[in-house]
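Scroll down for the structure; my scribbles are underneath it.
Yeah, one chain of the complex is gone here, protein chain that is, but the others are all in their spots.
Right, chain A next:
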């Protein structure tokens, strides 16, 4: 896995992202009426199968990227499939796979809901917690897919990824207007007990999959939520935060911040490759935020020491490496009341960071919850391991809001789990 991470973080990710981005721009330009996309959802998978069976085992971690390449072809009629194929994969094998090959055991499970904003609000209401909403809508989606086409509602990719439902992009296309009309937000929940070094790959997967589902090449805001990071108004001891940060200025970066920084560099690379425009951090109080900003090399913007203050707090100055990207947003939970400490409000303002609200529940997806969805929907029944257990890896929640009208047009979830 580590080997692959390097690839992802290195040159290859740039190639991949550039390729995908270009194609998506074309996709956006194309007329995306319902009829266009309905043609051959399966075709992409066939091509993909061929490719993988042709002797590129070990390319496990790029499965999604390959999948995306194939899928894009289907929604983009003015882009000849063969061209995509050869541009991207000059060493394509010639021989198609034989379907007699025994199916491998699924190793990863990729789940998605449809657009839940109008289609499957969980009864009784859409105010239920995030985890209830996710589980209910996943189950509804899966049950619906199953009743709709009982024989082909899940799809096992030769890479070992089980897709449920079997297609990634719903038809008709998800967005009815041009890309620019929308504010697209993804909230990525990294889940507990998943090695933090896997987050880089998970982030890339999540963003690309959401792009694919929505048929776009770029997300406006990616909020990331780390497990165990909870904003607690009482934690915010005003003065200490800044003072503490100053004291530690010369010292070591703490372990937690180190791990955030490692993930953060992936987020930055997504900004550089234009897959996302802005970065958001969920539940960061001023202490965590100041540690992170310092770790990123941004001078703290302390207003009470004007003589030594950094030239500007809101733009990348020369004091920071030019590739560093400031977080734009901190998302905090204000479910009950508006007890946001003044200190945080002022700190965020100084740092040019927008404070946005959310009301997501702490544990968005647990293994038992997911297990229940799996057994109730019967995803594993047709696989070679009907009794498999799962460990959820990440959850991505996405929303598409029509900017000029503040209408939420699309909302959904994608979740990935490993299968044991």
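As a working rule, a residue touches a chain if its C-beta (ideal position, glycine included) is under 8 Å from a C-beta of that chain, and two chains touch if they have at least 3 such contacts; residues count from 1.
The definition used in the following text is that contacts and distances are computed from a predicted model.
Selecting from "Oil body-associated protein 2B", "Glutamate--cysteine ligase", "Oligosaccharyl transferase subunit OST3/OST6 family" or "Transmembrane protein 50B", the unshown chain of this assembly corresponds to "Glutamate--cysteine ligase" (UniProt protein name). Interface note for the absent chain: among A:218, A:291, A:326 or A:411, the touching residue is A:411. The chain not shown here is touched by just one of A:132, A:274, A:323 or A:357, and that residue is A:357. Of the candidate positions A:253, A:334, A:367 or A:391, contact with the unshown chain belongs to A:334. In the complete complex, the hidden chain is touched by one of A:106, A:165 or A:327, namely A:165. Residues touching the missing chain, restricted to chain A, are 38-43, 114-115, 117-121, 123-127, 140-141, 144-145, 148-149, 152-153, 165-167, 170-172, 177, 181, 183, 185, 221, 329, 332, 334, 337-338, 340, 345, 354-359, 399, 401, 403-409, 411 (touch as defined at the top).
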